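Below is a slice of the complex: some chains, not all, each in place.
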Amino acid sequence: MPIVHIDVLDGRTVEEKREMVKQVTDAIVNSLNVPPDAVTVIINDMPHHNFAKAGVLRSDRK
Amino acid sequence: MPIVHIDVLDGRTVEEKREMVKQVTDAIVNSLNVPPDAVTVIINDMPHHNFAKAGVLRSDRK
């Protein structure tokens, strides 16, 4: 049943996402002792002008 | 006041979304006894490479 939402900055390749969801699912399966089928992962790609830290858009950071 | 977020896989038409928000709003109105105006629905389209079940991206499923 665990549902995992992951916010990442734009630019991740499908290969990176493929590896990430595999490893994150394994992490949930191992730590919570649930079957892999029970794990859902949703990725949200954030444009660099849609993410800010300390009040500064990532796209504005030098 | 209910706020409804719905994650769906990419590919839904505006017609399907129009029908979905109408029916989901009716469902909330009927079950919680709130006015339609109080119901907000937000749809999030997920690319098939941004959704995984059992550690496998939907875009990789045969």
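Chains here go by letter, A and B, matching the order in which they are written, and residues are numbered from 1 within each.
FYI, a contact is a pair of C-beta atoms (placed from the backbone, for glycine too) under 8 Å apart; a residue touches a chain by one contact, two chains touch by 3 or more.
Keep in mind the model is a prediction, meaning the values are calculated, not measured.
Novice: Fill in the total copies of the single sequence across the complete complex, 2 being in place.
Specialist: Taking the 2 displayed chains as part of the assembly, the whole thing totals 6 copies.
We adopt the following convention: only the chains that are shown with their structure count from here on.
Novice: Which integer distance in Å separates the CA centroid of chain A from that of chain B?
Specialist: A distance of 20 Å separates the two centres.
Novice: Which residues of chain A touch chain B in their complex?
Specialist: Counting only chain A, the residues touching chain B are 14, 17-18, 21-22, 24-26, 36-37, 39-45.
Novice: For the complex, which residues does chain B have touching chain A?
Specialist: 7, 44, 46, 49-57, 59-60
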